[in-house]
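Starting off with a structure, shown below.
Note that one protein chain of the assembly has been removed; the remaining protein chains are unaltered in position.
So, chain A:
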Amino acid sequence: MSSRSSKDLLSFTEDLLTRVYEKLGSESDRKSWRLVCREFLRVDSLTRNHLRVLRVEFLQSLPGKYPRLQSLDLSVCPCIDDGTFSLLLNRHASGSESGSLSWFSWARGLKRLTLSRAAGLGFMGLEALVHACPSLESVDVSYCCGFGDREAAALSNAARLRVLKMDKCLNVSDVGLAKIVVRCGKLERLSLKWCMEISDLGVDLLCKKCLDLKFLDISYLKVTNESLRTIATLQKLEVLAMVGCPLVDDVGLQFLENGCPLLQGIDVSRCECVSSSGLISVIKGHGSLRELNASYILSELCTTFLHCIKGLKHLEMIRIDGSRIAEPSFSVISNYCKSLVEIGLCKCVGVTNMGIMQLASGCITLRVLNLTCCGSITDAAISAIAESCRNLVCLKLESCNMITEKSLYQLGSFCSVLEEIDLTDCCGVNDKGLEYMSNCSGLKCLKLGICTNVSDKGLFSIGSNCPKIHELDLYCCSGIGDEGLGALSMGCKNLMKLNLSYCNEITDRGMEYISCLEELSDLEMRGLEKVTGTGLAAIAAGCKRLADLDLKHCVKVNDSGFWALACYAKNLRQINLSYCPISDMALCLVMGNLTRLQDAKLVHLSNVSVDGFELALRACSFRIKKVKLFAPLRFLLSSEILENLHARGCKIRWD
C-alpha cells in the first residue's frame, strides 16, 4: 500500500478514501484494506457493491452490511436451496417489524444476481427471492440443470430483467421461455445455450415480445431456419451466437441478410449445414460486422467469401478454425481488414510462414492470435508477428513444433504487453527460451504443458521476472523439480492456478514451497508419486484459498495428509481423490468437514468400503452438487442416500 503513515491516511476525508479504495484491483488488496482499521472497513462497507458469498452461514448477515450492494454472487456458495431462502426471507420479514430492515434494504437495491449452479434452488425459493429483489436487472441461472418451466415462471416475476443467462437449464421448454419473454419484455441480453427443450416456437415468441434484444445466444438448440426468420426481425440485435445449430442452413442465414440492421457479431461455428454461401449473404447485408466466428464450417476459404471479407472494414475478430486456407487469402485479409484485433486459425490447414508474414505486415493492431496446431510455421513467422504486432496480448502456439527459443527471443524483445502465451506441446521450448520469454514481465498466463525440455532453470527466470503470473501450466514437464517450485513460490506470489501433474520429480519439499503461495486456488497435482501426506498437509495448511484440488493417482499420500486437508482446506470446493489410498475415516472427515465442498470425484478408492462411501456421502449430502462414483456402487449404496442426493439436485456420475 502506501508508504505514508496511517495517521496521514486517517486524515483523508471519506470521499477521498473512497476514491482510493476504488482504485484497488484485486480482491486480496481489498482484503488488506479492510484489515487496516475500522475507518477503512467502513469505507469498504459503504463503497462495496459486489458480494460473492462463499458460505451459506454468511448469507444471513453479510449482505446487510453493504448498503450499496448491487450484485450478489451465490454461484460458489453451497446449500443454496429453497430452505435457505425461506429461512432468510421469513426471518427478516418477521424481524423487520422490530426495526431490522437489513434484508430488505439490501435486497431492494440488488440489480445483479448470480445463481449459477445453484441446482438445489427450486421455483418457490426463486420466487421468494425475485419477489424480495424488485429492482433485479440481471440474473444468471446457468448450469442449474434441473431448472424447468416453473423456475422460469418464478424468474419471470422480475419484470425489470434486462440480462438473463440460462445456459444449460435443461428442462426449460418453450412454455417457460414464453413466461419470461411475456413478462420481461425489456430483455436485452439472453443466453439460451443448451436449453435443449426450446424450439422454434419459443424463439419465435421471444422475437415477437422482446424487441429490445441486443444479444441472443441460441447455441446448440434444435431450432430451424424458421427461428432465424423471426430473429431477423429483431431491429436492435447486435450479437447472435448460434454455435452448433445442426438444423440451420444457408437458407436461414439468408434471412439475416436483410434483417437485424444493427448486427455486429455472429457466431455460426459448428453449424454443420451452414456453408460459405450462407455466410456470404450475412456479410453482404451487414458491412459493419465486427465479429465473425465461422469455425469448423468452412472446408475451404473460397474466393467469393474472401471477396466479401474485403468489404468488412470494421471487422475486428475473425475465427475460421478448421478451414483450409490458401496463401493468397492472408494478403487479402491483411490488406483489407485493417482493424483486425483477433484472428483464430486453430487447426487450419495451409497456414504457412509466408501467409503469417503477410498477415503480420497488414494487421499491426492484432492483439490475439491463435495458431494452435498450425504445425508448419517456424521462427520466421513468429519473428514477423513479434516485430509488427507490438500490441500482441495473447498468442496460442500449441503443438507448433518448429518453434524454438529464437521465436521466444523475438517475442520477449518486442511484445512487451504479452500477457498470455500457450506453448503446450512445443518441444522446441527450453530454459533459454523461457529466459527470453521472461522479458515479458506482464505475463499472466503461461502454458508449458509437455515441454519436456524445460527444467528448474527456466522456472528461475520466470519466477524472478514475471511476478504477475497467475496461471502456470507445467503438465508433464518431467524436467521440473523442487528447486524450480521454490523459485516460483518466491517470485510469483500471485499464482492462482498451477498444474503440476505428472512432474514426477516433485517431492514434499516442492509442496512446501508451493504452500507459500497464498493466492493459489486451483492446484492440479496428478500422479505425483513422490509426494506424501506431509506435502499435502503443507499445502492444506499454507494455501488458504485453495478451492480446487486434483490428487488423482497421488498414491503415496496417506491419511495424515487427508486429515490435514479436512482440517485446514476450508475453502475447498472441488476435489479429485481418485486412485488415492484414502481410508474410510479420512474420506468421511474430508467430505464432512469441508463445508464448501461441492464437487468430488471418488472413483477407485481401494481402501474405502461401501459403508465408508455411504457415511461420507451422508456427511456431505446436503451441500454436494456433483459427485463421481464407481459404477457398481450404484447397487451397493442405500437407495435412501441416493434419493437424498438426487432430491437436493446433486448430479451423480457413475464411472
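Keep in mind that, in the parts below, a residue touches a chain if its C-beta (ideal position, glycine included) is under 8 Å from a C-beta of that chain, and two chains touch if they have at least 3 such contacts; residues count from 1.
Throughout what follows, contacts and distances are computed from a predicted model.
Look at the chain that isn't drawn here: its UniProt entry, checked against "C2H2-type domain-containing protein", "U3 small nucleolar RNA-associated protein 4 homolog", "1-aminocyclopropane-1-carboxylate synthase" or "Nuclear pore complex protein Nup85", names it "C2H2-type domain-containing protein".
Within the whole complex, the absent chain has one touching residue among A:209, A:236 or A:314, and that is A:209. Contact with the omitted chain, checked across A:44, A:81, A:174 or A:217, is made by A:174.
Of the listed positions A:148, A:362, A:533 or A:561, the one in contact with the omitted chain in the full complex is A:148.
Among A:201, A:394 or A:427, only A:201 touches the chain left out of the display. On the side of chain A, the interface with the absent chain consists of residues 148-150, 153, 156, 174-176, 178-179, 182-183, 201-202, 204-205, 208-209, using the contact rule stated above.
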